[in-house]
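Note that one protein chain is taken out, while the other chains of the complex remain in position.
Here is chain A:
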Amino acid sequence: MSPAYILKRIVLVGYTLLVVSLIVFAITQILPADAAVMMLGENATAEALAALRAQMGLDAPIWAQYGHWLAGVLRGDFGVSMRTGQQVGPVMIEALGRSLLLALFSIVLMLMLALPLGIIAAVRRGRIADLVVSVISYIGVSLPEFVTATLVVLVLADWLQWLPATGYVPLTENLLQGLRHLVLPVLTISVILIAHVSRMVRSELVDVLHTDYIRAARLKGLPGRTVLYKHALRNALLPTITIVALDIGYLLGGVIVVEEIFALPGIGRQLIVAIQSRDLPSIQAGALIMAATYAVASFLADIAYARLDRRIQYD
């Protein structure tokens, strides 16, 4: 992997963020409602409105507004929330931290379950185990997060009363309580991930198991385990890395719903609150930070993929 390739990818990440910032700004800034009227109410005097518009920069041409906003973002200044009057940037970054924690636990759980399920299904292809895994993964892929969340709350919180249905306790404050509050959101997010990734592992592994070099390894008399884990799995897992990276995009969409349902104060919930209260700076910052997270994640996945697969020569 040449430095030129990495440089090209970094430039692409920059371009991605530029396009996203344009889209986000365009969508939010041309909102039908006038932000100044929203803040001061319908009965505000014309002078007060004009003063506020001037103060917020709303009287400037749209390109100037965009330039001003982007310059602020580049300095790490996302503006002030119209709802709380606080700086948006630190609030959103802190919320992102909680969302990433949720995502991290979900990915760990996914890897712990999706890999074994996919391997079992591929090795026992066409048998009962394969069928069971397929059925589970079809159901998992087809349940929207709000349905999964509803079901896990209904069973684990409502009927069995094992876990709290909503709320959030920082892990630093009370580790056990904090973890208990994270179980249901993590379960909800993992379901689709597990379903998706186990299917992917299965189909990649099935393909690899049919190749000549696996046949050669078998005929050489290597034990089945060695063939499976040392020869087949390594090659089957490579494309899975890309899928996991793509799933991060889904994951970020998923946290919006899951955090809203479980009242978990992550970036998704912040966004919903911002959208409901039409808090422009918060919407812009939240959307931009989410897209940036995804762009960086897929960049890292690309690099990891190229590092691990020496057959691929990028230039």
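Everything that follows uses one rule, which is that a contact is a pair of C-beta atoms (placed from the backbone, for glycine too) under 8 Å apart; a residue touches a chain by one contact, two chains touch by 3 or more; residues count from 1.
Basically, contacts and distances are computed from a predicted model.
Chemist: Identify the UniProt protein name of the omitted chain, choosing among "3-isopropylmalate dehydratase small subunit", "ABC-2 type transport system ATP-binding protein", "Peptide ABC transporter permease" or "Acyl carrier protein".
Modeler: Per the UniProt record, the undisplayed chain of the complex is "Peptide ABC transporter permease".
Chemist: Looking at the whole complex, which of A:L12, A:L49, A:V80 or A:L156 touches the chain that is not displayed?
Modeler: A:L12
Chemist: In the full complex, which of A:A114, A:M200 or A:A287 touches the chain missing from this view?
Modeler: Result: among the candidates, A:A287 touches the missing chain.
Chemist: Among A:V153, A:I189 or A:L264, single out the residue that touches the unshown chain.
Modeler: Touching the chain that is not displayed is residue A:V153.
Chemist: Since one chain has been left out of the picture, which residues of chain A touch it in the full complex?
Modeler: Residues of chain A in touch with the missing chain: 12, 15-20, 23-24, 27-28, 30-32, 138-139, 141-147, 150-151, 153-154, 158, 206, 210, 249-250, 252-254, 256-257, 260, 271-272, 275, 278, 283, 287, 290-291, 294-295, 298.
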